[in-house]
Every structure is written in C-alpha cells, then in structure tokens.
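The other protein chains are all here in position, but one chain of the complex has been omitted.
The letters A, B and C name the chains in turn, as written, and every chain counts its residues from 1.
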C-alpha cells in the first residue's frame, strides 16, 4: 500500500521543475503522476521507451510484466536493455535501467507469462495499463481483463516501418473487441521476429504510449473523441488520425449484455499464442 | 579514418536481423547505416533518444557535441543520463550509455561550446547533422555551417507540449534561413529552462529526428517534398504536416548569390546566446 | 454511370496487393438494377482485382476478413452502416489491418 502524496518534496520540485512550468501539468499534474500506478505489459520495443519516460517523468509506481530474457536480436530496438543484460530476464534488466534513471520510481516486476489464470490478479489496482506486447492472443487477454477491471488501456503496435496507437476502454470509446470481435485468421498473424521492424519505430510509438498514459492520468484525454493514430514511414504525411466508433452496446465483453464475463483461453481463441514464433 | 564496410559480419546479421527483414532496409540499408557518420548537436532532451536509437540501430559513427554537465532538472527528459551522472559532462555520460547499448558504435565526443570559430572543423565529414539544441543562435550557426559544408540538417525542437521537425538543406528544400531570414526579437526567445517541457515531448521529437536521419541515410527521404511536422498534445489531431517553400534563390546563405560566406557572430546576430538563461 | 473511389491499404495489407500498392483509384461499374453501389462492392472489387494471390488475407464471407478496419473518409465505417454504406463518387476508403508486433 502506497500513501498518496498531497505535496511535492523540495527535491521533486527541483527535479521536475521543467514540467511544473508547463501550465497543463503544474503541481497538480505532477502530483497525479506521482500518485499514479501504470502497468506496462511487455518490456520490449514499445515497453522500453514507454517505461523509461514514464519513470523519468515521475510516475509513482510502474509495473512491468514480461516472461522473456534479453536476446541479441532485441538490442536494435529495446533500448532499456544493455549488451550486458543478454540472457537476463527482461523485467530484471528493465528494473536495473529504471533504477539508474529514477531511483524514486517504485518498480514492481512480474516475471510471468500473462495468461487467463493470472491476469486479473496481476493487473488489479493499476490506474492505466499499457499494451506493449507482440501477439494477438495477449492483446485480447489484456483487453478483456481491462474491461473487467475497468482500467483504461493504452495500446500500441509497431511492425516494419508502421505503427498504430489507440486508447481503449476509456470515456465511452470502444474496447479492442468492439473493433475486432473476431480474431484474425492465423495465417495473417505475425510479430517482429517474422516481419521485422526498424528499431526507432517502436521508439516513436512507445513514447506516444507514454504520452497517452500521461493524458489519461492528468485527465486531459477526456477532451478527445475516440481515435486511432496511424504512423507510417512510407506514407505522406507520416501520421494520420482516424475517428473510431464509440463503445458497441453489442460487444461481447464491454457491451450492455456481455457474453464474456470471465477470462477465456486466448491462445485457443486466436489459434496462436505468445510463444508461437511463426503463424 | 574508417574503412567502409561492404558486407555484414555474422554477429551483425544476428543482431540486426529484425531490421534486415524490413524490405525497405535490408542488407543494403543496414550497410548504409553502418557506414554513416551522424553528428548530434546537443545531448539533452532531443539528443538523448536520438543518440540511443541511432546507436542501437547500428549507425557506424556518432558524433556528440555538448559543453554542459548533467543537472538534476535534466533527468525528467534526458534519458541517456542517469542519476549517477549528475555533474558529469553530458558527452561523457552519453558516451557511457551508448557504449552499454552498442559497443560497436564508434562514438566521437566533442565537449565544446559550438561557435563560429570551431563549428566548421567540428562538423566537417559528417553525412547528417541533427540539431538537438535549445537556442536560436546555435540553430542559425548549425544551419549556416551545414549549408557551407553541404550536409543535410535534421532539426527538431520541443517546448511545453509541442514539437516541430524539419529536414533543412536537403534535396532542393529550404535551409533554416530561407524560412527565417531575420532572427526573432529577443523577448520572444525562450528555452526549456524558462518555459518548461513535459519529459516525453522531446522523446517523441528526438525519436522522429532519428527516423529522419535514417531516411536521409537510406535515401528514402528523397521521395518527400519539403515539409514541417508539427506536434501538439493540445490540438487534435496531434500531428500535422505542412508544406514548405523550396530553397529561396535570394537566401543569404544558401541562395544563388549568398552574402554570408563564412560563419558570423551568432550571439550578436540573435541578441542572445546559448548561455543566456532568460531572454 | 460508374463511381470512382480512392482505396488505400495500411498495416501490412499493402503487401498482399499486386505490386504492393498502397493506394489506387478504382472505377466501379453501375449496378445492373440501378441500385446504389455499396462499400461491400468496393471490397469485392478489391478482392477480385487488386489482391495479388491470397484473397482470403483480405476478404472472407463477402466482407473484409476479421482484423481489418474500414475507414470511410477517415471515419470508422461502423458509424456509416458498414457493408451497406452507399459509396459516393470520390469517397476515400481506407483498409487497415490491425498489427500486433511490438
């Protein structure tokens, strides 16, 4: 249990002085960040910059979930991990880096493979969840758990030279299932290890996920209508924002009469899971 | 002198395998990155993610220029610097972090205050220059030196909740002076220490600067018309791209009959310099 | 009278198109019975004319496959009536495949 702060310590005023000067943040915004608990699922390409910036900006509690160890082929994009961390569990390596950046950030590590047996207990109590994972089954799992736990979900993805970003289950907007009620065919599923990704693409999207988390925490996000940001290095302009539907009353999980009221087997649902390297 | 690589070592193939899978990058793109020399001026909010991603993606030589030391109030946004690096010269701290991320990146540090006496010698020989500085005088200095040395200039800025990004002096597009022939009045000048900035805003723009550098190196940038990307957390959509003029034949530095053919006194020109805390 | 629409592919769908096109302008013939053209007809046209070789990666059951969002003039087609939306001349239809990588 963490006691809520109601004022900033003198050290914090010096450290975060540049943020306190931003009118939309100020002391109240900084306090909201310091009292916030954010869970980042995945400490890979997206989770790296997201965790580093959230910790640096002064988020009070950061939860990290990952079951993987650092591999050589991660290093071109997963900047929270150093060469020395190869073969170390990613959450351990990430914790080390975050402690170097901001020792006052409380980091809670979960070295587990998130599944329907542990998701609700692991995710309960967080104010915002960031989806920084790399497979469809885990994305449905996180979505459903967020709906059941009533937690806003910041969701990003990055493949090749493209990225996508949405906040689900927030302020009358859709959840992931409202948009994608049926999982895609197995042969369309792919992740970074098959299709590749330029290192800085998850950097861009991960930073934007951190920004969305801040917007949710400070309340600024409430002024926005549901939307999805698309990024592509190969289209001009690189960024475009598209308007999304509101929450669907007929949604199986967030709808008015949900048929899914507890977590299911998401690997079976998608026909492919977090450990399947190829489709 | 660095020998150009014409093939990837087996270790590099493993390490950068996810990038090699991206069709627009591939082996040729990766070799272009490994043979490239990028100079980042400023290792603060913008320079931090830009340097980290460029090093991680496999840029062969990274030059870093900064004359400052790490301050407590930098840490909320300058994620290349750790708490332990407080009071250490920024280029030294940055070099340490980059070596941890990618020991095969050749880092050249310049612990100097860039001015008209040293800029040309320091900047000569780089393929791309990234402007990650925080004041108008240095921005004019870097621009003029890039024009004289014929180096494309990736320029970003971040203040409060807003950012801007442009590539100058490239492919028939404008230079900084083409857009801003006259420096702004001194009372409009400000930097992060006066107006503040949310930590992740330079994160977003610095990542995008790294992406622009990659696009210049791989040649992809040639397909684009001159443009400026605007980012703001307070406008919807957050990103917009605006079309810029081409190079101005009447420009004082990059025009057909330039009146500025050697570097001038930029602090006098702007009425304010890199060491002026307030306008 | 035929209708012209701009179609665009994103999130990897461009890779399954002929020549990996991201964008195309397509002319849809008038319907035989004089009924308006729906976005479903645009989807079937794309499936039959633009997709390179695996139509099931774009379309199943006479609509887009699961995991594809359709945006009509930058708005979610769900708001517009989905498959039955009547396309107007010069409409922009964007197909986005959801991506899972990170």
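General remarks:
We take it that a contact is a pair of C-beta atoms (placed from the backbone, for glycine too) under 8 Å apart; a residue touches a chain by one contact, two chains touch by 3 or more.
Computed from a predicted model, the values in this text were never measured in an experiment.
One chain is not displayed; in the complete assembly it touches the shown chains B.
Only one of B:113, B:149, B:244 or B:260 touches the absent chain when the whole complex is considered: B:244.
In the complete complex, the residue from B:132, B:151, B:253 or B:267 that touches the missing chain is B:132. Among the residues B:29, B:152 or B:183, only B:183 touches the chain that is left out of the figure. Touch with the chain that is not drawn comes from one residue among B:117, B:195 or B:222, which is B:195. Residue-level contact of chain B with the missing chain is found at 42, 44-47, 132-136, 139, 156-160, 162-164, 179-185, 187-192, 195, 197, 202, 228, 230, 232, 234-235, 240-245, 248.
To be clear about the criterion, only the chains that are shown with their structure count from here on.
The geometric centre of chain A is 28 Å away from that of chain B, both derived from CA atoms.
Under the contact definition stated at the top, the residues of chain A that touch 2 or more other chains are 160, 192, 195, 197, 234, 240-241. Shared contact sites, meaning residues of chain C that touch two or more other chains, are absent.
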